[in-house]
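Rather than the whole complex, this shows some of its chains in their spots.
Labels for the chains are A and B, by order of writing; each one numbers its residues from 1.
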Amino acid sequence: MKISARNRLKGKIVEVKKGATTAHVRIDVGGTVMTASITNEAVDELALKVGQQALAVVKASDVMIAVDD
Amino acid sequence: MKISARNRLKGKIVEVKKGATTAHVRIDVGGTVMTASITNEAVDELALKVGQQALAVVKASDVMIAVDD
């Protein structure tokens, strides 16, 4: 499957924390740890676990730019 | 200003392309180029230009995880 989302950062999963319905998955992408808030069901379906290679995927319209004052 | 958004990736702006209302800003974060779709007004207000240090900022609920089949 190829997807239109422009941003795909390769990394390794460093934490999977399930909540009541929403899980937080942390993925180290080149030294920066990103946090993804996804459903518990997605964690189960993709069988996400610590140490696994994965991609953080973000749609371009969800990326903001910040600069120092 | 400190913001609740969990994901902030440091990089350098490599392209600023304004459209009629929406601009695409590309930022190199450690070798991966991210694309941000933001308003032309934001580009003007932040005076974004190629070569500038900046952050790509993403809310955790906008990050997906993908794995190879």
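The rule we apply is simple: contacts are C-beta pairs under 8 Å (C-beta built on N, C-alpha and C of every residue); 3 or more make two chains touch, one makes a residue touch a chain.
No experiment lies behind these values; they were computed from the predicted model shown.
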| item | value |
| --- | --- |
| Copy number across the full structure, from 2 displayed chains | 6 |
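One rule holds for everything that comes next: only the chains that are shown with their structure count from here on.
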| item | value |
| --- | --- |
| Whole-Å separation of chain centres (CA-atom averages), chain A against chain B | 16 |
| Residue ranges of chain A in contact with chain B within the complex | 3, 5-10, 13, 24-25, 27, 29-32, 34-38, 42, 46, 48, 52-68 |
